[in-house]
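The structure that follows is given in the form of structure tokens.
Missing here: one protein chain of the complex. Every other protein chain is in place.
Our next item is chain A:
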């Protein structure tokens, strides 16, 4: 049994595959990856043109971003997916636009999208190249005109996030990350912060769409306890942008338990890893992108955050 690892990102995709299951042509042992971490990896460099995938994904994000940006300043008519969970025509239109753009270039790839999953159920994540898309992360913000919205496009291969694009068209911020190639904001390299003290750290989290008392109490109790341990707390309304904030160092820590689905983290997980940050389960274990639980930190504060979260449970 082995766990796929890439630099900074320990990922458990929900089912570990054994060495004997891993086809030789897609999975070869490597002694080093970029930065020196050891692990087994798909032969991505030989088999998959990640740069080309990135170009197409960025194009798709920008086209959809323009749709979002224009709609942002108009009156929206949201529908309710739940008591507080919203969706708009723009969500659906952008998801279709992005799917079509990617399918045109990569007809054999698979797709998991938030709105399609809401309608038809979430497909199981397989080893094939799979695009995981949130057409608008921060729909509540979008409806209200609060400028923290983004489109999130992630690509997994062998169930590992290998490429991520997160684009906020209102603030004009494009975050990208490709396995082994670093992370960037509008073309400039980004790094997670160098903060080593929890009390000096800026933490971001979110509320959920659940409104039952146990869920709400869990959220507020955690925040109450963490306020004594960190410099300050932020809640912005977009988990993908929160995670990118950790990647570029403007935030030090992030956690969220009970968010919508893998589309919220698939892209940003790569970006954080490539920026030298860490993404993991809030319990300290490996990240499972299907679990709807995530935590992220710079390279120094993972253990402190995990301890603080245990103390606040």
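In the analysis below, a residue touches a chain if its C-beta (ideal position, glycine included) is under 8 Å from a C-beta of that chain, and two chains touch if they have at least 3 such contacts; residues count from 1.
Quick note on the criterion: contacts and distances are computed from a predicted model.
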item	value
UniProt protein name of the chain not shown, from "RNA polymerase Rpb4/RPC9 core domain-containing protein", "Inositol-1-monophosphatase", "aldehyde dehydrogenase (NAD(+))" or "Large ribosomal subunit protein bL19m"	"Inositol-1-monophosphatase"
Sole residue of A:61, A:112, A:219 or A:257 that reaches the chain not shown, by the stated touch rule	A:219
Options A:147, A:182, A:284 or A:299, residue touching the unrepresented chain	A:147
Residue in contact with the excluded chain [from A:96, A:123 or A:207]	A:207
Selected residue (touches chain absent from view) among A:135, A:164, A:237 or A:276	A:237
Residues of chain A in contact with the chain not shown	80, 83-84, 140-141, 144-147, 171, 193, 199, 202, 207, 211, 213, 216, 219-220, 223, 227-228, 231-237, 245, 248-252
